[in-house]
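And now, subunit A:
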Amino acid sequence: MTEIVSLRPLLAVGAGLAAVLPILLSGRRPALREGWTFLAGAVQLGAALSMLPAALAGAAHVSPALPLLPGMPLQFRADPLGLLFLTLSSILWLATSSYSVGYLRSLGLKHQTGYFAAFAAAVAAAAGVALAANLLTFLIAYEVLTLTTWPLVVHKRTSGVFGSGRSYLAYTLIAGQLLLGAVVWVGMLAPGAQFTPGGFLAGAASDGVLRVLFVLLLVGVGSKAAVFPLHGWLPAAMVAPTPVSALLHAVAVVKAGAFGVLRLTGWVFGPDLMHDLGLSLPLALLAAGTILMASLRALGEDHFKRRLAYSTVSQLSYIVLGGAIGTPLALAGAAFHIVAHGFLKITLFFCAGSVYAATGREHISQLSGLGRAMPFTFAAFAVGALGMAGMPLLPGFISKWNLALGALDDHQVWVVALLVVSGLLNLAYYLPILRIAVFEPGDDRRVREPSPWLVAPPVFAALAAIVLGLAPDAGARFWFLAESAARSVAEHAPEFLTGGLP
Partner candidate 1 sequence: MTEGHLVSIGLLAVMLISAGCALAVKDLLTAAALFGVFSFLTATWFALMGAPDVAFTEACVGGALTTILFVSTAFRTGRRFD
Partner candidate 2 sequence: MRDVLPGLLVALPLAGAAFLPLLAALSRRTTRVPALALHVAILAAALALFGSVAAGGPIRYALGGWPGPWGIELWLDGLSTLMAVLVSGMACFASFAQAFGSNEDGAARGSTPLREGLLRGALLLLVAGLLGIVATRDVFNLFVFLEISSLAAYTLVASGGGRSTVAAFRYLLAGTAAGSLYLFGVGFLYALTGTLNMDDLASRLPSVEADAALTVAVVLIAVGLSIKAALFPLHGWLPDTYVYTPTPAAGFIAAVMAKVSAYALLRLLGEVLAGTEAGAVVLEVMIWLGVAGVVAGGVLAVAQRAVTRMLAWSSISAMGMILIGVGMGSALAITGALFHMAAHALAKGCLFFGAGGVRARGGGDDVERWAGLGARAPWTFAALTVAALSLIGIPPAAGFFSKYYLLSASIAAGGPEGIASFAAIILSSLLATVYFLRVLEAVWFRAPAEAPDRASSGEPAGPVLPRPLALPVVGLAVLILLTGIFARPFERHVLPDWETGTARIAAEAP
Partner candidate 3 sequence: MGSTPPRPAGGERAPRLRRVLGAAAFPALFLGLVVGMTELPEFGDPASPASTHLSPRFIEEGAAETGAANMVTAVLADYRGYDTLGEAAVIFAAGLGCLVILASGGARRDLPVAGMSNRFGSIVLDAATRTLVPVVLLFAVYVLIHGHYSPGGGFQGGVLFGSGLIMMRLVWGPADASPRPGSDVPTFGLSLRGSLVLASVGILAYVGIGLAAMAFGGEFLNYGTLPLGSDPAHVRELATLGIEAAVFLTVGGTVSLLFDTISIGMRENGVPLGSERGPRE
Partner candidate 4 sequence: MTTYAFAAALFALGIGGMALLPNLLRKLLAMNVMQVAVIVFFVSLAFKDGATVPILGEGGTPQAADFMNPLPHTLMLTAIVVAVSSTGLALGLLVRIRSRFETLNERRLLDRLR
């Protein structure tokens, strides 16, 4: 891959970071403050899109390297997978920001300045995770991400919330330390630890050491990805304001974790090394278990946002699953699922937040009648729910279809069955929400759609999801990016894995 040294990756990462200070300083003028947020979002998106043509041409923008540690510089590189995640996060950041404006104002939440500042920093960190060129940079961005999302999680500042915040930090920071240990170790084995399609660790150490390293790294990134049994913090973190949850799930934390798992399987170890070490199947089984377990937990959950949270746990394990299988189509499906899940889940969270903002209701059993009072919101919700379940013409279908094909390439038929079962489970826990909201009679006639600030973002996200489902390669070329990321990995994979490469 040809590399273009440029400052654009730095711009993409720095936009959010640079916005923090102005946001903090303009705390007394909300319009200006939010203006900074939108400006930063637009800059980040612009930077991302400006790097797209190079990626289409098979090249990558690379930032100048800042030497931090021997052989381990701080460096950003816009390879297809990173660019995919970056573009997604900047689009969804803009959407979430506009939603946050309406949400915070309609609920009259305090500490809005700190909220927007931390938000900007968190998105910058997510961009850093996306574009990290090596493990060190990834680790740094990852830790910053943890810390900048903590204020968002404890935004309500009640004692229960602090408990959740501590649980969040306990999981993520402990994992972060393990990740640090693993990164140091990798740095000793393979100087530079630069993400390489197809992995760079083959032959760097004995099999046992590599397995230990894999477990350490997996725990490090997997706890953010909420892989079972490290998912405990995610439902607890639902105490955060809804836009935060949306950010956590669709863009920043959980998604960064899933992204990290993909990087780990495809760019650090590589599919063939994982096969050789016998790690693929256990990881796939872990992902499968997580999918089923989380779906079942979601079925029994009445709290609206927490049901969505379990859904996230389940859905993100598709990405892990794709990384574990490692065939090109599976990887492409997994990468595309980052995008698909991002748009769909943010729609769902926006809807949940709108319901809360309009009625103060947080439980599914209280939703009766709201479907008619809030038609736009629930229409968007329906799109999100069906897309999650894998309905054709919606983006979730594309990722799952490719996952299934990829699994078949590796002769793992059970994955197809798993996908079907989990799709059914998805329907089983999403459809009742729609049923209650639309068909059960409501008790409160005064409920109306909330302000346009709260209606437009979910509708926009739902529409975007539909477009993405119909034309996955339009606009930001998400499908192309996912596919070329997968292909770059596959190019380094042995023959038996390359079947089905388009």
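Selection rule, in plain terms: all candidates are chains of the complex that A comes from, given by their letters.
Here, contacts are C-beta pairs under 8 Å (C-beta built on N, C-alpha and C of every residue); 3 or more make two chains touch, one makes a residue touch a chain; residues count from 1.
None of these values were measured; they are calculated from a predicted model.
K.L.:
Touching subunit A in this complex, which is it: 1, 2, 3 or 4?
P.N.:
Result for subunit A: touching candidate is 2.
K.L.:
In the complex formed with candidate 2, which residues of subunit A make contact?
P.N.:
Spelled out, the residues of subunit A in touch with candidate 2 are 66-70, 74, 139-140, 143-144, 147, 151, 154, 157, 162, 165-166, 169, 173-174, 177-178, 180-181, 184-185, 187-188.
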